[in-house]
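Here is chain A:
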Amino acid sequence: MLMFAFQQTSAVADHVPLLPYLLIVLGLVAALLTLPLLLGRKTKNAVKSASYECGVAPKGSARQRFSVHFYLVAVLFILFDIEAVFLFPWALNIQGLGLAGFVEAVVFVAVLGLGLGYAWRKGVLDWQ
Partner candidate 1 sequence: MFQDIALAGPILLPALAALLLLGVELLAGGRRSQGSFLLCALGALVALIYTGYFLANGRTGLAFNGTLNVDNTALLIALIVHFSALLAVLLSRSYLAARRDADAPEYYSLVMAAASGMAMLAAANDLVNVFLGVELMSIPLYVLAAIRRKSARSVEAGLKYLLLGAFASAFLLFGMGLLYGASGSTLLSALPAEIARLETNGGLAAFGVVMFLIGVFFKVAAVPFHMWTPDVYEGSPTPVTAFMATATKAAAFGLLLRFTPVIATGMGPEAGSSMLAVIAVLTMFVGNLGALRQQNLKRLLAYSSIAHAGYMLVGVAAIVAEDGGEIALTGSSAIVFYLGTYAAMNLGAFGVAVVLDRGEGREGVNELKGLCSERPLLAAVMAVFTLALAGVPPTAGFLGKLYVFSCAVQARMYALAVVAVLASVVGLFYYLRLILLMYFTPREEGAEPRLLRTDSFLAVASFVCAVLVLWLGVLPAWFVDFVEATVRG
Partner candidate 2 sequence: MEENLLELIILIPFASVVVQYFLHRVLPARLAGLIACGAVLVPFLLTVVVGRGIGAAAPQVPAVTATIASWLTGGGLEVAFGLRLDPLSCAWTLVVTGIGFLIHVYSLGYMHHDPGFKRFFIYMNLFIGSMLALVLGDSLPLLFLGWEGVGLCSYLLIGFWFEDMNNARAGQKAFVVNRIGDLGFLLAMLMIFQTFGTLDIAAVTNGLSAGHAQGTFALGDARITLIALLLFVGACGKSAQLPLFVWLPDAMAGPTPVSALIHAATMVTAGIYMVARFSVFFALAPVASAVVAIVGALTAFVSATIALRQRDIKKVLAYSTCSQLGYMFLGLGVGAYGAAVFHVVTHAFFKALLFLGAGSVIHALSHEQNAMKMGGLKPHLPRTHWTFFVGCFALAGIFPFAGFFSKDKILGEALLGHGWLFPLVGVLGLITALMTAFYTFRLYRLVFTGPERLDAHAKKHLHESPATMTVPLVILALLSIGGGALSLPAFAHFDILGDYLRPIFAPALAVAGEAAHHAVNVEVALMLVSLAVVIGGAWWAWNRFARGPGDQLPLPQGGLPFLLENKWFVDEIYAIFVVGPMRGTALLAGFFDRYVIDGIVNGLARLCDLCGAVVRLLQNGAVHTYALLFIAGAVYLVCSLL
């Protein structure tokens, strides 16, 4: 009966396999949060409550300045990251697109590479 209903609204039926996955994820999260509470040793000091290893200090003036390099690298990262998106469809259809597609992809990467080289030459990547 239930299966029949699911067949009718196939959109919902498609998501049924996600249900156990969801349950497992929720259970795992709950477990990870509760087990340390039960099992772990509790010490409280400044180092312990600070962010782990890296990142920006959680407290402090919001007006703190960052090096412009930080933004430059971030912007470059975003750009190259997003351009990489275009390589995925190509990779999925690499058979069908054949040599012409390959050449186009090479040109695409070459242009990106030129941009990267330019940035490099201009000293954006030197972290000083």
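In this section, a residue touches a chain if its C-beta (ideal position, glycine included) is under 8 Å from a C-beta of that chain, and two chains touch if they have at least 3 such contacts; residues count from 1.
Per the selection procedure, all candidates are chains of the complex that A comes from, given by their letters.
Model, not experiment: these values are computed from the prediction.
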State which numbered option touches chain A in this complex: 1 or 2. 1
Mind pulling up the chain A residues that touch candidate 1 in the complex? 100, 111, 114-115, 117-118, 121
